[in-house]
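Working notes, beginning with the structure itself.
The excerpt is restricted to a subset of chains, each kept in its original location.
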Amino acid sequence: MITDSWRGFASDNYAGIHPEILAAMAAANVDHQSAYGDDVVTAQLQEAITEHFGPSARVFPVFNGTGANVVALQAMTERWEAVVCAQSAHIHADEGGAPEKMAGLKLWTVPGVQGKLTPDLIDTQVFDIGFVHRAQPTVVSITQSTEMGTVYSVEELRTLVHHAHVQGLLVHMDGARIANAAARLGVTLRAITTDVGIDALSLGGTKNGAMISEAVVTFSDDLAAKVPFLRKTSMQLSSKMRFISAQLLALLTDDLWRRNAEHANAMADRLAAGVAVIPGVTLTSTVQANAVFAILPAEVTRRLQERFHFYVWNHMTGEVRWMCSWDTTEEDVDYFVAAIAGEMSTAGA
Amino acid sequence: MITDSWRGFASDNYAGIHPEILAAMAAANVDHQSAYGDDVVTAQLQEAITEHFGPSARVFPVFNGTGANVVALQAMTERWEAVVCAQSAHIHADEGGAPEKMAGLKLWTVPGVQGKLTPDLIDTQVFDIGFVHRAQPTVVSITQSTEMGTVYSVEELRTLVHHAHVQGLLVHMDGARIANAAARLGVTLRAITTDVGIDALSLGGTKNGAMISEAVVTFSDDLAAKVPFLRKTSMQLSSKMRFISAQLLALLTDDLWRRNAEHANAMADRLAAGVAVIPGVTLTSTVQANAVFAILPAEVTRRLQERFHFYVWNHMTGEVRWMCSWDTTEEDVDYFVAAIAGEMSTAGA
Amino acid sequence: MITDSWRGFASDNYAGIHPEILAAMAAANVDHQSAYGDDVVTAQLQEAITEHFGPSARVFPVFNGTGANVVALQAMTERWEAVVCAQSAHIHADEGGAPEKMAGLKLWTVPGVQGKLTPDLIDTQVFDIGFVHRAQPTVVSITQSTEMGTVYSVEELRTLVHHAHVQGLLVHMDGARIANAAARLGVTLRAITTDVGIDALSLGGTKNGAMISEAVVTFSDDLAAKVPFLRKTSMQLSSKMRFISAQLLALLTDDLWRRNAEHANAMADRLAAGVAVIPGVTLTSTVQANAVFAILPAEVTRRLQERFHFYVWNHMTGEVRWMCSWDTTEEDVDYFVAAIAGEMSTAGA
């Protein structure tokens, strides 16, 4: 049993629902609405998506991030095709094999640089085109912000997408934490998706203050025509969809998405700054979103985990991950930093 | 555009969230909770499930009914096995092929009697056991209440499950509307599941006043051990699960599940009684849950659909389906009956 | 242990390899050839296919009929689509669920008339187009000759294919026994495929005297482009393909396919004529290919099965199936007819 603060640093989905989002759900709870997305809230969401991503964007709410990824990638591939991604990608490492098991997707993985792909890394997997013995790579999937808490710059994205397109590859973005990326870069959501040529996006809301709210966003008619069928067969079509749409709509209203993400990012910065000066703790990844990765002694980790929720990321190196969320407070951070410092001071003593 | 009442009779998932359920979600929105089901609300839900279904029951919340069905049926089958169900079964007719596409399930269908299976109907599919050329039937899936608005009696269930078990078949119950069945029979949920020997249940909440809330309930250790993995790979694992659990928990509290279902059933009875006396309208299925099926002239249907949402069930016969929900009012029903009578009186004139 | 003739009537794949086919395989066994179909024999086979089916036809040898069907149907469908077929279709009844399990295919089945589909039967499954809740029917699969030993006429095929195409459906032909159909009709292979508008064919060789030899034949560039990848991912790509191609090539040479099929058909006619006059035996399907279906007393079937291999087709009605093959002799048939007559004469005595 965790003995200390209940607002730990395990994950941004340990946090609850932002009040504005809960209020939006309650507001949508009026009278009847057509089921399965043919409702006025989902129509309003489409308008908001158009406003934020441009006229080519079409939104398809789903239940969770894995669902968004698997639906989007099915729409982007023929049955025999494959997806290039980083070894740290959520679709490879953290979805229980859903892409393979539900959609038959072959993933060609590369090591990644702090969670990011590069044109050169993509090229290592683009060979034997037309050769039936090799599952044909036709999609690149990147995560923004990455699973390692880093962020692709606009220029990195533009270069990578252009490189992929030149080779005939589509680009999928896993945007479970896209808000944190846009907030860090100080740009619009459109600037790192539509404007750099992303073909399909998994748009995340749950980790940024929603309850159950993700969506596939497509940027071409071809993909938009396929997603409705794939969403249904992939068990991702919500009957009372208005309540999912209401959550995403609330996030897109009055910049709530950015407010929440900026706050979480700022808390991660504060946490990183706090631990950086503790002797014996090493930060292992650039803090650009709401995650902090660090290596500290196993015994210290063990003692801290008796008081706070957080995960060991790599059991071999002792690397841990600390996530901040929309409701993390400065007091939470300072208290945690002090606890780390305290445990470190007695380590090995 | 529908010109008349916004509380139509299209589906029980056109209705919104019951206030007690929305309140329960808000109440669960306190501080952090471990994600993916390791939270106190889900623990409370398990206690409520144990209370309602007995100590063998284990609950695994998921997103929707299709997800519950596909997860449960995967747990009940080896890769080469098959499921016997009625042609009207939701898993066959209304899930876009999800059981086949996501889980490779072969469905052996039989016509059904007003949506129900019988031992004799099951027997028509149980042959060539051990013969590799035929996908091996090892599960029977029934729906309670059925897609045709009928209800299996306790005795029918006991006989059917016993018959299936004797032949080595497991029995799955699609309980998307199990509350309507138990309410109609005036029995507990346990009486039509645990006590008759059901092996796994898809427990529905969404159609009975919840927002997004279904669950797989297993009744054996063997199945319970498999579902967590299958729920994840099937993209049905919610990160902020406490909010799904809170909805089901609210339904199981103070008999809300029964109150909602009894009301919907009563409204269906009132509707059936009202239209039964309208000349030219024929009721086509026994009204035992919250659905009314009727045949009326195509032109009347067309005119009514300009004013009210509802679906044509069978385009060849002109059969329509009218669903009542937890928020259907007596006024809604009476107004609709009057509208039908009015349109019928001018039919063919 | 079977006590009587080793050339029974169980199946045409109990027979061995026709000498001309075995000789062709031996002749192909010279020196090295590129693997996986890039060999001179497969090139010759393509020429023969062009000659027999016209310039639009492209041949892709595979291992077995199930493989041919599953590869062809994958090429003809998007992931969310479905196939309309008869309940007696091999893809539904006899492939262990391979279409569902390997390719996620949903099959919409209809009863069939002696194994045949009709435009009206197809129409019963073509509804809710564009409606995501129903697996979208986009392919019709027919079997020629059918599993019930009947044959579609050229006119029936033309009408059915035209009807399907008008509705936007592609047509697949399971031609495991297409030779028997063409032989019975006295037409070319092209007359019942290319010329009536079939979109893809599973071309059978094994049941007509080959060892392991089937192929997908496509009639459009679009399908031809997909099959090579799907053949590989479906585990149907033979490394030493020249030996599969040699078998099909032998069948297409000097009309061996027709000679074998005509002989098998003639033996079925002789068998049907022989049993038709035995009191108490009822023929149940029109004999148009190499199969004879009949109902006889269960005890007689049991005694006959102690002496000869054959299958009970329907345990409820007592219907049995007798297959003739390329190597069935007139003596085999006459001996078997006499045996049936003998057993019948003592039945019930």
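Order of writing sets the chain letters: A, B and C. Residues in each chain are counted from 1.
What we mean here is this: a contact is a pair of C-beta atoms (placed from the backbone, for glycine too) under 8 Å apart; a residue touches a chain by one contact, two chains touch by 3 or more.
As the structure is a prediction and not an experimental result, all values here were calculated from the model.
Enquirer: Just want to confirm the stoichiometry: 3 copies shown, so how many copies does the whole thing hold?
Expert: 4
One rule holds for everything that comes next: only the chains that are shown with their structure count from here on.
Enquirer: If you list every residue number at the subunit A and subunit B contact, are more than half found on both copies (same) or fewer than half (different)?
Expert: Same; most numbers are used by both subunit A and subunit B.
Enquirer: Round to the nearest whole Å and give the separation of the Cα centres of subunit A and subunit C.
Expert: Their C-alpha centroids are separated by 50 Å.
Enquirer: With chain centres defined as C-alpha means, what is the inter-centre distance between subunit A and subunit B in Å?
Expert: 33
Enquirer: Which positions in subunit C touch two or more other chains at once?
Expert: Residues 79-80, 132-133, 135 of subunit C touch two or more partner chains.
Enquirer: Can you list the subunit A residues touching subunit B in their complex?
Expert: 6-8, 10-11, 13-17, 22, 25-26, 28-35, 63-64, 66-67, 70, 95-98, 101-102, 206-207, 211-212, 229, 232-240, 243-244, 309, 327
Enquirer: Please name which positions on subunit C make contact with subunit A in the complex.
Expert: Where subunit C meets subunit A, its residues are 36, 74, 78-80, 103, 132-133, 135-136, 226, 228-233, 237.
Enquirer: Using the touch definition up top, name the residues of subunit B that touch subunit C in the complex.
Expert: Residues 79-80, 82, 93-97, 100-102, 104-106, 109, 127, 132-135, 315 of subunit B touch subunit C in their complex.
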